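Every protein chain but one is kept in place in this view of the complex.
Moving on, here comes subunit A:
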Amino acid sequence: MSSNPSQGIPLRTIHEFPGGVHPGENKEQSTRTPIATPPLPNTFILPLNQHSGAPAELLVKVGDYVLKGQMLARANGFVSSPVHAPTSGTVTSVGMHPVPHWSGLEETCLVLEADGKDQWCELDPVADYKTVEKDELVQCIHDAGIVGLGGAGFPAAVKMSSRKASKIHTLIVNGAECEPYITADDMLMRERADRLLGGIEILQHMLNPQEVLIGIEDNKPEAIEAMRKVCAGKDAIEVVPVPTKYPSGDAQRLIWLLTGKEVPSDARSVDIGMLCYNVGTLVAIYDAITEGKPLISRVTTLTGAALHQPGNVEALIGTPAEHLLEFAGIQDEQFDALVMGGPMMGHTLDTTAVPVIKTSNCFIAASREEFPPPPPEQACIRCGMCADACPLSLLPQQLYWHAKSQNHEQLHHHNLFDCIECGACSYVCPSSIPLVQYFRAGKDEIRFQKAKSEKAERSRQRFEQRQKRLEAVAAEKEARRKANAEKARRAKEAKAAAGQSAGQNSADTSAADAKADMIKAAMERAKAKKATRAAGTDVATASSGKPARPQLSPKQKELKIQLSVVNAQIKKCERAASQAGENSSPEAEKLQADIDKLKQQQTQLKAEFEAASAPTEAPAKPAKAELSADEKKHKIELAMARAAVKKAERAVTTAKESDSDQLQTLQQQLEDKRRELARCEEAV
């Protein structure tokens, strides 16, 4: 007695939602045969973005051999989902490939060449989920790549890991499947009711809801029967047939139907203590927990007038649609358009090369008579049928006018973003206005403008921060310059005072004059150089579009640097010598000797530089490469010695200035250093 499911079950009030339509169901074509398994295709195409959220991040590279069920790409961020290998084989390429998307654009896909062995990787099932913590199970579901199989592809684990998920009182199981043509969920419930129940029980363990409501449209009596049979004796689980009306399969419409509660506009179902899962998702969760199998296949309906054997198949994710269509006996002469999803919310595909993805619940290979091209759009006659049909009680007619005139404020005002794009309004429109397309365009435009203004705001902030930074740097520079000027002024004053007190000023003034002259000359030289360079650049730009730059080999550069260093040293020595001469110091002769030596060096370097410039770069380079370790060592020593000499020289000059008594020792040191330098030079 109690096994009779129609008895002992309390009558549940069904809360009708407003609007809705009754399009031709066309479901019987694909329910005649059980779920079939098509042969393994040779090639799989796996898009990295089969879910809502961020695309997955690739873990394998081209040429890798992978096993069935192995993770190929991991979730990238919180709202994301991994992708697994649907069979064993080799990754042959990663690149752009057409995917089932409205735009017809290509996306990054991984191409897997099957080896035919279909060999599973090692699976890691949960032995007894009842003893396992909820978080661990959530992680399992996440790692198995399970997303909502009903259509939107929202990662299943994200919904249940929300903080509010601890207060779930009702679990809704969505088996309504209101969209015409599609029978994937129907066949799944008929054939896999026990696994579906297993999935429900796992979620009961995890979320601990008070009741579980399985909503199934009453045009699927076999599915209702099958579900009632397995759920018999389960107190908390109830199978509720709902009247057939499109779009009762929308999660929030189904919640309304079963509980009479409406999810607020800016909230999700979890906010009112409910969670809704598609039946296919629950079976996938069961497989993932008890068998450790990731989501690598799904039930997909193949139907349409151009197919000889329409029906449902267990399609591996990544199977090209053409492979499945061939399996279902496609008749090329009939075939006109390929639609993914149903006729209400689905979209046509430009090519049959697209793969099955996690959200592909149906492929319709339609003939021209079945889906004729849309009649031309007529003027809106303000009949109001769209408003009657809208399941959300929106005003599609108003939205249409505002979308057309791009009046975004009014679109917001009329709650455009509550539109679920079910297409009921377009379906009933006597003027055949593609209303949903207007709404989608309006939504996308608003999102686009929002993104644009957000970016503008960010750019503005960056610009202002940069301005601030530049100002701060400029202010700092100015302050430093002022401080330096102040210091110089003070030093000058002090010097002047000292000079006056010493009574000798003629030498100083002449030296200062000479210095000023030299600076002036240098400035003029620089100016002339700049002018010639500018002229040269102009000519070069005019002729080739690119500034001509003298090509110097590293060797030449090095020599040039050495040459300029020697030049500088000569100048310095000369200056010192002239000073010494004036003071009639005994140093003068020694300095003169130094100058001679340096000049010699200079001529030598010049010769070397010319020698290096004359031949092409080719011989110069290997010469450098041929440096032995010994030579290198010598070179380093030489550089060090040079630095030491410079240092000593500086120390000597400072000592001279301050008339220090250490002058003698320092000079001695300088001599030593110079000798060392000469030794090094010889060694090199």
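The rule is short, and it goes like this: a residue touches a chain if its C-beta (ideal position, glycine included) is under 8 Å from a C-beta of that chain, and two chains touch if they have at least 3 such contacts; residues count from 1.
Operating definition for what follows: contacts and distances are computed from a predicted model.
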{"item": "Options \"Multicomponent K+:H+ antiporter subunit C\", \"CidA/LrgA family protein\", \"Ion-translocating oxidoreductase complex subunit B\" or \"Branched-chain amino acid ABC transporter permease\": UniProt name of the undisplayed chain", "value": "\"Ion-translocating oxidoreductase complex subunit B\""}
{"item": "Per the touch definition above, residue among A:368, A:412, A:460 or A:520 touching the missing chain", "value": "A:460"}
{"item": "Full-complex contact with the absent chain, from A:16, A:57 or A:377", "value": "A:377"}
{"item": "Residue among A:28, A:350 or A:444 that touches the chain left out of view", "value": "A:444"}
{"item": "On subunit A, residues whose C-beta touches the chain left out of the figure", "value": "49, 99, 101-103, 105, 107, 376-379, 403-404, 434, 437-438, 440-441, 443-445, 447-448, 452-453, 455-460, 462-463, 465-466, 545-547"}
